[in-house]
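Have a look at this one.
Here the complex is missing a single protein chain, while all its other protein chains stay put.
Let's look at chain A:
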Amino acid sequence: MRIIQALPLLAGAFSVLSGAGTALSQDAPAPQPPAADVGVAAMFPAELATGDPVPAEILEAGEGLFRANCRQCHGSRGTAGVPLKENAKLEDAYYLTGTILTGPGYMTGFAEHLDDGRIAAIASFVRSSWGNDYGAVLPQDVADMR
């Protein structure tokens, strides 16, 4: 049993990023929302379904985003930290997106930092790499999880 699905976001957790510790810190700017451009989401063709093979362009975007956001903890080959390589749990797209959104235990929660398109690209990349073969996750799947 995993309890990730129900994990609430530690929303206040992210104020630190902007330099604001608390309401008490002086002259601190308000936290910025995640970039809301549609660049990555627009890469997903309308006819693509969850589990379909992932178009190369999305894989490439997903790999770049994985390197920037996940490599520190899961390694460049998905074999470090808690291994993502040959990980049968990734078959469940909702388990994967739920984990990325909420960040259980020592993992970062990304809900406030990555938009649906970016999370979908990362999830599609992870599900198509290192012996995993579970195909695409759509921006809509991520939106459904939020």
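Here is the rule we use: a contact is a pair of C-beta atoms (placed from the backbone, for glycine too) under 8 Å apart; a residue touches a chain by one contact, two chains touch by 3 or more; residues count from 1.
The rule is short, and it goes like this: contacts and distances are computed from a predicted model.
Asks: Pick from "Alcohol dehydrogenase (Cytochrome c)", "Threonine kinase", "Iron-enterobactin ABC transporter permease" or "Pyruvate:ferredoxin oxidoreductase beta subunit" the UniProt protein name of the chain that isn't shown here.
Replies: "Alcohol dehydrogenase (Cytochrome c)"
Asks: Of A:G51, A:G75 or A:G135, which sits in contact with the chain we cannot see?
Replies: A:G75
Asks: Touch as defined at the start, partner being the missing chain; which of A:L59, A:M107 or A:A143 qualifies?
Replies: A:M107
Asks: Take the complete complex as the reference. Which residues in chain A touch the chain that isn't displayed?
Replies: Output for chain A: 2-4, 6-8, 10-22, 24-28, 34, 68-69, 71-77, 79-83, 87, 103-110, 112-114.
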